[in-house]
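Chains shown are a subset, placed as in the full complex.
Lettered A and B in written order, each chain numbered from 1.
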Amino acid sequence: MKGEDLLAYGADLLAYGGIPTFMRQVATRDLEKLDVAVVGIPYDGGATSYRSGARLAPRAIRNVSPLLWGFHREHAIAPLGVLRVGDYGDLHVSPGDASATLETVHQEARTILRAGVQILALGGDHSITLPLLRAYAERYGPLAILHLDAHADTWPGPWDHSSVLRLAREEGLIDPTAWIQVGIRGPLWSEADITTPTRLGAQVWTTGDCHSRGMAAVIAAAREAIGPRPLYLSLDLDAFDPAFAPAVGTPEVGGLTSYQGLQLLRGLKGLRVVGADIVELCPPYDSAEITAILAANLAFEVLALMALAREARSGA
Amino acid sequence: MKGEDLLAYGADLLAYGGIPTFMRQVATRDLEKLDVAVVGIPYDGGATSYRSGARLAPRAIRNVSPLLWGFHREHAIAPLGVLRVGDYGDLHVSPGDASATLETVHQEARTILRAGVQILALGGDHSITLPLLRAYAERYGPLAILHLDAHADTWPGPWDHSSVLRLAREEGLIDPTAWIQVGIRGPLWSEADITTPTRLGAQVWTTGDCHSRGMAAVIAAAREAIGPRPLYLSLDLDAFDPAFAPAVGTPEVGGLTSYQGLQLLRGLKGLRVVGADIVELCPPYDSAEITAILAANLAFEVLALMALAREARSGA
């Protein structure tokens, strides 16, 4: 089947050729054909802190995604051979209308999940995690969350990229016993930015913790907290140092290396990953596409984890 | 039909959303469904003079093509309503193998033309005009050529972007009585760069001519030379001044304005445009996408000319 579609999009084997669906997978909204729907959410109306521009991120990630080739070295798996992955296109967003966007993303995500298809979402700013978690919680109940980020995203105020995790927690979408934040750092508004996440239940790993204790410790703690729960990965690229991810909405120095991020995700092997988003890529600042390439590689790690989980279930 | 496909690619109405097929048209290789096939030719192996990078041009043009919306103000026509236009994806090229590329582009172009479908090719460097003209000449005989370019492209030597028009002429693919060059300028290797094009039959309009005599004179001369002949448009973006088209393979100062280029193409209304290529966009140098947007607009002008020709035939 894929060969035929590949022909349709003229892809050949050149990473820079053809119509850039995600990893050259079939573009379809026929959910019966899919196990995983890669969806773009080109919305940056929630990027209130500093830069806008994340609306261009889904296109930027699709453009570089053919560089992912297909076989995962460390896990020795070809995710696209295990899972039927398709490019669902972009969800409907309204650039000037936050509440309409919140609703349409929620509805469309619900539709996908109800069909038994998992979502790998390419943001958009981090605000888009709320409607996704609403749909996920409808299906799975409160979720375990691995939250890679420089910021706790627990600010007060209405729905935007700085309040989104607090809102999700307050709505009961997150299992507070299984909420891990990794990569946290940087100047704050006040001490409340430290106490609030903890009060809400988040287990916080600053980059200082990551550097001093090592990623193995992070992984062990995360695995213990998450256990067999359905796990949602919310991956904000600003968890990485601006050296590795210059093109994010709100850069913070002193961040993770790209390798640390890969280590962390690879360390989640065997956990029950049910969905993920990759957010805050801001392409106008990505002079050599390195942030987009990092985002694409995170997506590939997610697909590998999903494929491993599928194989584990099948093998049982 | 298109609505459904649009759904499939999740495009909505946002210029930055969805999977970027050319102008959001259906991605298909079913030639029965098409009047015009937009094809990418991501080849820069013929860019011997200065910069490489044109391989990335088809993707860059597709990315900005939703900005073309659809209705042409000056011609008062919606080309996509008149013609069935589809995105055929990219033709097969071999980045390290010139002769293989020459052959596959020729064969695939022939296949499209034999189905009665016209080609709007997005290069690639200018060398890709040769295999396209071979296919066109098989179908139409020697063609009238409007050749927008800073350079005559009549250098000696093997097939590349600097010799391509000479080779096409020597192979009899060009009707020497209807070959118009517009935008010619810049330092040369020798006087032969002036005498050769003329000897081969080209009618040469330098940018100096264009500026001093006006585009109306160029248009009148072109229309007279071309007449009812089948017309192929070979549009090298370096015809434009680097101010308007900085991201080209071989920039030359003192070029055309974007408006002059639009004027020229609009002035060809009613001529029998049967095919076109837009070449030499070099995206790594296009810091604000302005060259890609110009390239996309040239493509839109070509589609409008094709639609006008279709309407003229239908109306007859």
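Assorted remarks:
Note that contacts are C-beta pairs under 8 Å (C-beta built on N, C-alpha and C of every residue); 3 or more make two chains touch, one makes a residue touch a chain.
These numbers were taken from a predicted model, which means no experiment stands behind them.
Of the identical chains in this model, 2 are shown in place, and the full complex in the file is built from 6 copies.
FYI, only the chains that are shown with their structure count from here on.
Distance from the chain A centre to the chain B centre is 40 Å, each centre being the mean of its Cα atoms.
Residues 7-12, 14, 16-21, 27-29, 39-40, 42, 55-56, 58-59, 62-63, 87-93, 95 of chain A are the ones touching chain B in the complex.
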